[in-house]
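All protein chains but one are shown in place.
So, chain A:
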Amino acid sequence: MTAPTVPPAPNTDDPAPLVRLRGLSKHFDLSPPLLSRLLEGKRRRVLKAVDGLDLDIARGRTTALVGESGCGKSTVARMLVTLYTPTAGDLEFEGTEIGRLSDRRALAPFRRRMQMIFQDPFASLNPRWRVGRIIAEPIRAHGLMDDTTAIRRRVGMLLEHVGLRAADAERFPHEFSGGQRQRLSIARALASKPHFLVCDEPTSALDVSVQAQILNLLRDLQRELGLTYLVITHDLAVVRFIADTIGVMYLGRLCEVAPADRLFAAPRHPYTRLLIETVPDLRAPDRDRKPMAGEVPSPLDPPPGCAFHTRCPLANDRCRTERPALRPHGEGQANDGGAVACHAVEERRLPAWAPGSMLVSGSNADRTG
């Protein structure tokens, strides 16, 4: 697979992160109209979808955000590709603050360098356009090439790069299977020679045998092109395969960030532990697995203190009132790049990790709600 037009790999030795987020927040105002508030005394309602997120995304590596529905992971993805404007906080991309840029022209050079792959390859490709036109669109939109023959050649190369044939440019999206369409989305994302790909649930709509093909492809492309990925997913097994660094989100906040191997070998935050314990595993099935009790509270009305305290077996009074900050775990040499937001960890109340250790609820755990 040769691709001479592919950009030189961004310098992955550069220690500065490609993306740097500090206190990044996105609040949605869902308040009733002003008149209702004045006349009927209704209160303001603000949904804090993302609330003060600190994260570095390292160059040439894969960072993943995991969490259950409503944890804000997709909102982060949309802010990163400048589809949403952050309510507060800093969003630095390749050293430039872009979170507050709103002018299309000012954003254009950054948008070319970041692309997004969406979950549903049936909804993200224009059904009336031929594949060649779909993939050439970023090239045209960013004015990267204007010679038609050169564009056609580049589209052919992109198609071959993702495992399709150059001749497929003449076909329509409906002629492709789900997995092939996801390859088309990837080819389109690569067309503007981005450095950074945001993949929002890239394989959730695919069958497992096809999922393996796409995950392998993403990994190959990263190696060949030096791409940086942010992968958003709820699937811990996918994260285990693809991610170098993992951030676990709960109700708009990060509860733990850690290198992938460390996170699975020794998860620290009780929520991370419960998630890992709850996932059914094909290789090590636990037929008496006790489920995690409770559900994710409404993000409109998150619990005070640590948002997870309502489901946490280690919660005490401090957890119920004081919100824990995300702190690096261990100092100096002892720090492995991980950070955790948990009072129990800080107070050394956290029991040693052994699978199953966190699920303390009784045999009727499936009844608790």
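Please note the rule applied: contacts are C-beta pairs under 8 Å (C-beta built on N, C-alpha and C of every residue); 3 or more make two chains touch, one makes a residue touch a chain; residues count from 1.
Everything below uses one rule, namely that contacts and distances are computed from a predicted model.
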Would you mind picking the UniProt name of the chain not drawn here, from "Tricarboxylic transport membrane protein", "3-oxoacyl-[acyl-carrier-protein] synthase 1", "ABC transporter ATP-binding protein" or "Response regulator receiver domain-containing protein"?
-> "ABC transporter ATP-binding protein"
Among A:K42, A:R171, A:R262 or A:R289, contact with the omitted chain is made only by A:R289
Among A:V81, A:L236 or A:L251, which residue is in touch with the absent chain?
-> A:L236
Touch criterion as defined above, residue of A:E224, A:D281, A:D317 or A:E347 at the omitted chain | A:D281
If you put the missing chain back, which residues of chain A would it touch?
-> 68-69, 177-180, 207-213, 215-216, 219, 234, 236-238, 240-241, 260-261, 264, 274-276, 278-287, 289-293, 295-296, 365-369
